[in-house]
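Subset of chains shown; positions unchanged.
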Amino acid sequence: MRSQQSVRRKGAGTRPWLVISDSGQSHFEEIGKQMIMQRTGLPARDLRILDPVLTYPSSILGRERAIVVNLEHIKTIITATEVLVLNSKDPLVAPFVSELERRVSSFSETRLNQTHGTNVYIPENRSNAARVSDSKVLPLEFKTLEVCLQCACRCLETETSTLVQAAYPALDELTTKISAFNLERVRNMKSRLVALSGRVQKIRDELENILDDDMDMAEMYLTDKLMHQQCEEIVSEDKIDDYNDIFDPDYKRDNDLKSTKSSSSDRTGLKPNVEELEMLLEVYFAEIEGTLSKLSTMREYVDDTEDYINIMLDDKQNQLLQMGVLLSTANLFLNMAIVVVAVFGMNITIDLFKSNHAEFMETTFGTIVGCIFLYILAVCFGKKRGLLE
Amino acid sequence: MRSQQSVRRKGAGTRPWLVISDSGQSHFEEIGKQMIMQRTGLPARDLRILDPVLTYPSSILGRERAIVVNLEHIKTIITATEVLVLNSKDPLVAPFVSELERRVSSFSETRLNQTHGTNVYIPENRSNAARVSDSKVLPLEFKTLEVCLQCACRCLETETSTLVQAAYPALDELTTKISAFNLERVRNMKSRLVALSGRVQKIRDELENILDDDMDMAEMYLTDKLMHQQCEEIVSEDKIDDYNDIFDPDYKRDNDLKSTKSSSSDRTGLKPNVEELEMLLEVYFAEIEGTLSKLSTMREYVDDTEDYINIMLDDKQNQLLQMGVLLSTANLFLNMAIVVVAVFGMNITIDLFKSNHAEFMETTFGTIVGCIFLYILAVCFGKKRGLLE
């Protein structure tokens, strides 16, 4: 096996990883895919999730010796002893890195103090003092996970606020003036809103999935698992010969299932401990739900605005049509007047043509007044039938 | 550890908290964040949920030694011995505070009576008498939680009623007269409706989550946990030396996992007790569901009204268009009449021009009657084809 490992292609798929050790010191390392797999115990499959070329949705995977975190721009592998960060020079990732370094180094100091001072794990102490500094004794993996979640949540919260602040004026403007420009702007916002909601929802679902499955959470206690394993290895070395003698026929199978069993007993033993992680995740779950509810409120507002615009447009359309009907009616009676007047313009001679000014006036005003009277009648009739307002 | 606690920054982030002890007495205290964390065993993370600046959604978190309640305006930390209320001068929180004080003091009186009188916990008594006064022997944390839920539910119920009472007339008015003012009013109501539904839904989901998870509920039995712990500490002090002698190799790990185990056995032992809390939460869950169903019924009503308005507008539009068609048809035949009449107004001399009054009348009325006849024909045709009503 060892020989096989040494022939791995060192140059293939190397990437610059920022390595932050549990003492808080960080440095860049060019690490190949095979090397990462060896260092973290991850299969090639899991590394693909971090690939910046492929666009995997946000996910947090707890594995045997590492947690793979892909939250928005943050692509990290967390082990019990170090944190590997990809794309660390991305300006969106920078605040995450600096925050992580700050916390880890303060954490390693605290730990030093603790181990040099009194041992905090003596039971009676724990009930008084240790709980107070609860947030300080989180193991490296949860410390890091918290920073990841905090940065991702803050980043999404910021994006949401920006979007919300831009969207409400745009929508209000659209209701006052419907133009292609305003429509296009609102449509862009809707696209951004949908995309952002999808991303927030994805993280929310991911957290919910982890919170629902105690086994998944237990899997993430990397430090505990490491300590447990080290203890067991010491013990098992002493006992391994004896076992072989006693259960000979099943020996091969027993070995085969060993790691399974031990990890199973691990879980059963560690189950209640999950509370620590559960409490951590719950808070960010609440935060991300707050963000999501803001987005869905905005989504509802956008939809309501569209409904409002539609009703408004339909109503205006009807007003315009009413105006059209009023005008058509007026035209109708004007045309009548034209007919009447044109009749008198016919060249078929009648006695009236020889009459004087008075008759002219009578004819003219009779026609006009008649038309106006008919028009008023028509409009009143329309209003009575509810067609016109 | 003790020295570390004493150097905490006392002035940083202090806020005025109203402290209500289990004897029902309340007083204001300026407490810093660090002090709160120490007093309640909560990590900094959980306190953020109560931060009035950030707008976290409603949530109820059961922790080791405290319940964090953030329901609408009520922001409270409940421990087994006291209740810490934030923002207690807010007029929306005031009724909550006074109700809480009233209940807690009556509760502490009852408790005094009980402990001074006969011991209520003798089994045969319990089946007869104790159950009747069931609502009186709730521990402080549930007493407080009930007041929180009651106030939040009543508050939301009131808001819902107000909204519903305002909304139905507004909607009915909109159906009779579509105006920008009415539309804007309905739109505002819809926004409020969506926001309120979101808040009610959030509390409903929170209650459902707690009811679904027996562990979460068990976690909230603060008084029982406290009593249990005190018993155990007395016992464990006697036995701790013996343990160390017997299980030496695993001693360190054992200690490490101790608190875990004990809290685990706690749970298993307390599991059925959860019923008491379940019954309490179920009632408020039913109440909040009632509120939610009112809101969703209203939501449906709003949507139906919009559909109705849309159909009505479309129908009116068609009536207007029909009227337009009728008018256009009339204009058509008037124009025909004009053509006919204008033909006789041409200066090309024909014999007819020399005729007398009778011919003039024939021409005129012939034209007019012809046009009216054609118009009636056209309208009948339109009706037969189903285009006009």
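Think of it as A and B in the order they're written, each chain with its own count starting at 1.
Assume contacts are C-beta pairs under 8 Å (C-beta built on N, C-alpha and C of every residue); 3 or more make two chains touch, one makes a residue touch a chain.
Predicted model only: the values in this text are computed from it and were never measured.
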Full count of same-sequence chains in the assembly - 2 placed in this view: 5
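By definition in this document, only the chains that are shown with their structure count from here on.
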Fitting subunit A to subunit B on CA atoms, where both chains share a sequence, rotation angle to nearest 5 degrees: 70
Centroid spacing, where centroids are CA-atom means, of subunit A and subunit B in whole angstrom: 22
Subunit A residues within the subunit B interface of the complex: 113, 117-118, 120-127, 129-135, 146, 227-228, 231, 235, 269-273, 275, 279-280, 282-283, 286-287, 289-290, 293, 296-297, 300-301, 304-305, 307-308, 310-312, 314-315, 317-318, 321-322, 324-325, 328-329, 331-332, 335-336, 338-339, 342-343, 345-351, 382, 387
Residue numbers on subunit B that touch subunit A, as the complex places them: 1-2, 4-5, 37-38, 41, 43-46, 48-49, 55-57, 59, 61, 63-65, 178, 180, 183, 187, 190-191, 194-195, 198, 202, 229, 233, 236-237, 240, 249-250, 253, 255-261, 263-264, 267, 306, 309-310, 313-314, 316-317, 319-321, 323-324, 327-328, 330-331, 334-335, 337-338, 341-342, 344-347, 349, 352-357, 359-360, 363-364, 367-368
